[in-house]
Every structure is written in structure tokens, then in C-alpha cells.
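Note that this complex is displayed minus one protein chain, with the remaining chains in position.
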Amino acid sequence: MNFEKFMKGGLAAVMAMSLAACSGSGNASSSTNTTTTTTTTTESGSTGTDTTASTAAAGGKFKLGGSGPLSGGAAVYGNAVKNAAQLAVDEINAKGGAVQFEFNMQDDEHDAEKAVNAYNALKDWGMQVSLCTVTSSPGAAVAPLYKEDSTFAITPSGSSLAVVFEDSDNMTGAYGNIFQMCFTDPNQGVASADYLSSHKDLGSKVAVIYKNDDNYSTGIYNKFVAEAAEKGLEVVYTGTFAGEDNDFNVQLTQAQSAGADILFLPIYYQPASTILKQANDMGYKVSVFGVDGMDGILSMEGFDTKLAEGVYLLTPFSADASDDLTKNFVANYQSKYGEVPNQFAADAYDAVYAIAQALEAAGMTSDKSNADICSALVGQFTSMTFNGLTGSDVTWNANGEVSKAPKAVVIQNGVYVGVEG
Amino acid sequence: MAFLSYLINGLSLGSVYAIIALGYTMVYGIAKMLNFAHGDIMMVGAYVAFFALNSFGLPVIPSVLLAMLACTVLGVVIERLAYRPLRQAPSLAVLITAIGVSYFLQNGAQLLWSSSTKVFPSVVPAGSVQLFGGQLSISYLTIVTILICIAVMICLTLFINRTRTGKAMRACAEDKGAAVLMGINVDRIISITFAIGSGIAAIAAVLLCSTYPSLSPTLGSMPGIKAFTAAVFGGIGSIPGAFLGGLLLGVIEILSKAYISTQLSDAIVFAVLIIVLLIKPTGLLGRKISEKV
Partner (left out) sequence: MKKIKSFFRALFDRKVRSRTISFLIVILGYIVVEILLKSGNLSSMFQSLLVPVTCYMVAALGLNLNVGVSGELNLGQAGFMSLGAFMGVCVSGALAPVVSNTLLRLLLAIVCGALIASVFGFLIGVPVLKLQGDYLAIVTLAFGEIIKSLINNLYIGFDANGFQFSFVENKLKLAPGGKALINGPMGATGTQRIATFTVGIILVLAALIVIYNIMYSRSGRAIQACRDNRIAAESVGIHVANTKMLAFVISAALAGAAGALYGLNYSTLVPAKFDFNLSILILVYVVLGGLGNMTGTIISTIILVLLPELLRGLQDYRMLIYAIVLILMMILSNNAKVREFAESMKQKLTSRKREEAANE
């Protein structure tokens, strides 16, 4: 008797669990719907402002997904992308063109496992096009899934080769439907070595400090060193750090005693700001050269811009640029989120506009299947030229890698000043 | 000369670890719990000090006092709401709750103050003392950090050894049951311990952020673990132990970075910890407690 009763109880428990699970999925999707735009009735809660869009939304909206670290240590990047993409989506919807978006950004905590979960949550939501992921290693985890489901994705900032190639060691097996809005890492390494070797007046002995658990940083570093050897640049010291390390005194002391007069920092602006401060504290005078990750340093709350005086960087975007596109973007972003946008935000903004441009050119409507949208977008992306915040005449190759020209700037009196390339 | 400069850097980093470790060790000694949220309380202190200095433009001392006040209140409130209901629960339940509090503080800070990194202004004027004809330079900040650490340590020792409350704290650490019988209000003593530990964390926060100015919601987690290690290193529950453990940990970390490998410094720090614990199973200055059946 006991057994029967037990079976009943156990079954009931399992059923309850699975029911909870099913209703859970319902909950998740319905609640995301309430926060983003619902297709026909009203405009969204989170976008809020646009009312003109309803006139053009007859064909339904494209469901644009994406994931990034919205919590945890890398949250600053994910939130920048989320905000800027939302801004672009709102603008596009407000213009009332043929292409309208509904945007859903999920948290992946900069973790492969969570990125896969986020991808599947988005899939359940009905995602049609995607911003892929913000960071590289989660991007590499979801790329094969995008390939399997033939969903088009363009990552604003996942710059590692592993995001676009299945076998990144040999650069073969390109997914073909994953595109990058940012530079690939090797590209920047080459450009930096080129610049330094043709400007020997900056210095000739190079010290590099890079973050060796970061795809972006290591990718640039590896290519830079290979290229530097060919171009006759002398790399006298290489220091690394990982995780949330923020003590660079040892690396700086060693760079100084190695006699380095150029410090190459292929890293993001947060650790870079600490390095600048610590170098200054120990009285180490050195020319600093950065890459696009360095952009954002001037707008950090509380940063003493004097420390960045004379820093060179290669960047496709600068928040101080004087063209109308950048000015409007920066002003709108600032008024909406109270912060100056960084390079991640700019890439995300461009990525959304690039998708919109391609969708429009292909004459896509949102009732098409993901595979149709995907093949149309791939066709467009490999043939179109795009003008955005992060570059003009931007093109993509069939592997999904972007081609755009980095510009060298130097920081003078707290603003970027362009220098001859 | 390079060695001396590394050593002094290590002492400065170690001083910060030591101050955080003091908080850990006090709470452990009296409440017998590992307060994993300690690093995150420190993070909150750093933000409070940042806003006091930058947004309200307060001078340094009032800012630090404000941060200490905020941390003290936060520590007491957390103890009251999250830990006190678990006074009778197994220690692991309290440990998990502390982790929950740590998640809560990190994510709350992110919502309140955004995830963008802020740059903490140095509270000590830039510049350095030149020794040996300029071969060795020690920044004012380093000197101030080490001095404050010593001052905190001395004040705390005097407080524990000389005052009535300190005596009551020692009694609680020794035997809670007997302390109650002697008319000591154990709940109050534990609250005071949290208050002091958290207040000290605010000092550590300001010093830490003056040296490493990146301010973000996850700021407290790594120094938190390091300080916990330091506390165990010196013998958890012992105040001079936490001081010694913190200093040694900082020095070992910097020296192994300088002379062995920047990548492996964490592994080396932890390996040293393991060796010390194998030789002295209760840490450097920990007391050997005979167990009762």
C-alpha cells in the first residue's frame, strides 16, 4: 500500500515541478513582452517615447535579441551596449520607416553557460535577428547555436576570432552568419605596430602590459609582437595581469628598469586609468599608446584627465568628434542615461543601424522565417557599405570580419586631437 | 634597491589587507561566523566616500567619517536582519546567508550607482619621499597607509584590552554561555563587533581606493577573499594575527609578482598559506583550542 501511495506522491511532486517549469517559461516570456514593445497594440514600456512609429508598424516588428553581461564584473560593457542599442531602436522606430524593431537584451553574466541559456530564452521569445553577445567567450559559445538555427547575428564588440570561426587556430570554418561590428583583434595589433614603427620619434623601446585572460587584449598583443619583430620595433618588457587585478606597480617598475620609453596598453580603459595613475605616482614618464578599448577614459567619473595628457590611441570612435552623427548620439545618450557613451555603445548603435539598413535594402518583412532573413542579411552585409559612428565606408567580408580604418588621436588638454596617420 | 621598493609596496598592500582582515577576524572571534559580505560592505564604504568627496565636495576627514558611519550602520542592520535570525542555526547556513548578502550588496550597488567604473580621487597628496639620493622613492600614500594600519591596530588592541566593552567582547569570544551568565548582553556585543568591523572596513576602502582607484560594484570581492586568507594565515580570531597575516600576504604577493611570475602570484600566495597551515594548523598566532567532548 505504501508503495502505491508513494508512487502517487512522487509523481505528483515531479508533475508539480515540471508544471512549475512550464508555467515558468510562460512567465518569463510574457514578462519580457511587457517590458519591450508588444507587436500590435501599444508602444513599449521601456522605449516609451515613440508614438509616431505606430503608423508604419503594419508589417510587424523584427524581434531583435542580444545578450551581454548586465550584472557582475563586466556589467559596464553589457549595459553600454544595451543602452545604445535601445537608443538606436527607439530612433529607428520613431522615424517610422519600413523596418521596426522590438528589442530584448538578456543577461549572460559574461559566462558561456548563461549565454547559452540567454540565447535559448531569446529563441523562445521568437528572436529573428540578433546582436549576438557583447563579450567574446560567451560569443564563441553561442555562435554554433546561431549557425544551427540560421539566425543572423552581428556582435557589437565580441572581437575574438573564435566568435566568427569555428576553428580559430587555423581561421577556418567561418560560421558565415555571425558578423562583427568591431575590429578583429589582430587588425588592431598590426595597425598599432605600423603606427609605432613609422613614428620612431615617440620612442623606440616598447613595454607592453596586457590582460592575458582577455581574448581582446591577448589577440592584439600576439599580433602586435609578431608584427613588431618584422618592423624592427624593440619590445623590451612584457607584463600581464588577469581578472580584477589592479596593482601594476611591479609591472611598471620592471618596465621602467628595462628602459622602456613607450608603454603599449592593448587593454580597456578602467585598468588603463589605474596604470596611468600608478605610473604618475611613481614618477615614471613614458609615452602611452592605446587601442580602441582606451576610449572612454576621459569620461570616467572622477578621472583626472591630466593623467591622460599625451596619450596616443587608435580608435574608430571618439565621443568628442565634431560630426553631427556623433554629436547627436552623444547628446541623446547622455540625456537618456546620464553618462558619456564609450566605444561599446558606439559599436552597438552602429550594429543596430547596420541591421536596419540591410533589412531595408533587402526589403525584408518580419513575417519571413529566420533562415530567409539570415540569408538576405548575409547577402546584404557582404555587399553593402555602411557609414556610422565608428567609421565610414565600412564593409564586411564573407567571414563576417569588418573592415574599417582606425584613426590615431592624441589627448591634448583633455580632448582628442587627430594626428596624421 | 628594487627589492626595498617592492617590499614597501608589499607592506602598503598588506596594510590594506590587514585592516580588512581585522574586521573578518573580530566578527569570527565573537560571532563565530565567516562574514563573506565583509568585502562588499567595504565596497559600499568606498562609494559613500567617493560621493562625499566628489559630489558633495566634502574635505577628506569628514568624508571618511561619513563612510565609516554608513558602513557601521550597514553592518549593524545586516547583522540584525540577516544574521541574528540564524543565531541558533548551523554555521553553514550563516555562511550561505552571508554569501546572499554579498550578492545583494553587489547587485544593489550596481542598480544604485551603475556598473561604470568610477575613479576614486586620492585622499593623500601626490608626491614621494626620496631616499638614497633618489634611488628609492616612497609615495606619501604608502607611508600614510602603513601608519594608519598601525594606528588602527593599536587602537583596536587598546579597546579590546582596556575597556569594559572590550572585556565583554573577549568574554563572548571565550564562552558565550558563560558570558550570558555573567550578565553580558551577547546580542549587543555582537552588534558592536559588527559596527566596529564594518567601520574599520570603510577606512580600508578609502586607503585601497586611493592606491587602486577603480571603483566598481565588484571591488570588494577579491580583497575580501585575500583578507579572509590573511585572517586565517595569522590565526583567525586573533587581532595581532590578522595584522601579521595581512602584512605577510601583501609582501608575499608583491615579491612573487616581482621575482617569480605575475601570472602565478595567486597560486604562490595560496601555496604559502597551505604550507603554514600544515606546520601550524591554527595559523601563525592562533591559539590551540583543546576540544571538549
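A and B label the chains in the order they appear, each numbered from 1.
FYI, a residue touches a chain if its C-beta (ideal position, glycine included) is under 8 Å from a C-beta of that chain, and two chains touch if they have at least 3 such contacts.
What you see is a predicted model; the values in this text were computed from it and never measured.
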item	value
Where the missing chain makes contact, among the chains that are shown	A, B
Per the touch definition above, residue among B:Thr97, B:Ser198 or B:Thr211 touching the missing chain	B:Thr97
Which residue of B:Ala2, B:Val186 or B:Leu277 touches the chain not shown here	B:Leu277
Residues of chain B (touch criterion as defined above) contacting the omitted chain	28, 34, 36, 82, 85-86, 88-90, 92-93, 95-97, 99-101, 103-104, 107-108, 111, 225, 228-229, 232, 236, 261, 263-264, 266-267, 270-271, 273-274, 277-278, 281-283, 291, 293
Absent chain, residues of chain A that touch it	1-3, 5-7, 10-11, 13-15, 17-18, 21-22, 24-25, 27-32, 35, 70-72, 106-107, 111-113, 116-121, 123-124, 137-138, 140-141, 143-144, 162, 166-170, 212-215, 218, 242-243
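Rule of thumb we're sticking to: only the chains that are shown with their structure count from here on.
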item	value
Centroid distance [mean C-alpha coordinates] between chain B and chain A, Å	36
Chain A residues touching chain B - in the complex, by the definition given at the top	71-73, 75-76, 78-79, 212, 239-244, 246-247, 249-251, 253-254, 257, 270-271, 273-274, 277, 280-283, 300-304, 339
Chain A partner contacts - residues on chain B that touch it in the complex	2, 5-6, 9, 13, 50, 54, 106-107, 110, 114-122, 126, 128, 137, 139, 141, 211-218, 221-222, 254, 257-258, 262-263
